[in-house]
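Just one protein chain is left out here, and the rest sit where they should.
This part shows chain A:
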Amino acid sequence: MTDATARLRTLDCTPEDWLDTLQEQRDAGFAFFDFLTAVDNTDAGDEPGFDVVVHLYDLSPGALREVLAQTHITDGASLPSCTPLWPGAAWHERETFEMFGIGFDGFTETGGGKLRKLLLPDGFDGNPLRKSFVLASRVSKPWPGAKEPGGSGTDGKPARAPRRRMQPPGIPDESWGPR
């Protein structure tokens, strides 16, 4: 895996150059749009925000090449839509919109649809792939790892005070009620 990712060419660009970079790559033969998604880096110390990534292929015979294009936007900012370049990017942008809450300016879809949810039901609140999103199943269930070795009991409380604060990722805070 490390070998493959090491070989994969990655282009970093600013949000302003986003469409130009993609257009350039498309003109350079990378005309096959594979996917678009985002990475939640809002907890990064320097430059918190989201990385938006597009993976492209060059499928011309005899030359299978691939490239990643990536840009960084702050929380709440939006990005120019690449649906004018690849109409197929519409589903990916709608999914990124609902999962991360990232807006895409100039979004167009066959049939003239607006940027809207793709998979989530109407009325769903929140962006599930953000790190700040709390999983409901984590609220209703005590963490099995909270117990200390040798500490029994089914209340999920440690037998004695743990030496350090131990919390698994995704555990909701106190405001979600007692557990």
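Please note the rule applied: a contact is a pair of C-beta atoms (placed from the backbone, for glycine too) under 8 Å apart; a residue touches a chain by one contact, two chains touch by 3 or more; residues count from 1.
To be clear about the criterion, contacts and distances are computed from a predicted model.
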What is the protein name, per UniProt, of the chain that does not appear here: "NADH-quinone oxidoreductase subunit I", "Cytochrome b", "Energy-coupling factor ABC transporter ATP-binding protein" or "Xanthine dehydrogenase small subunit"?
"NADH-quinone oxidoreductase subunit I"
Note that chain A touches the absent chain at residues 138, 141, 143-145, 147-154, 166, 168
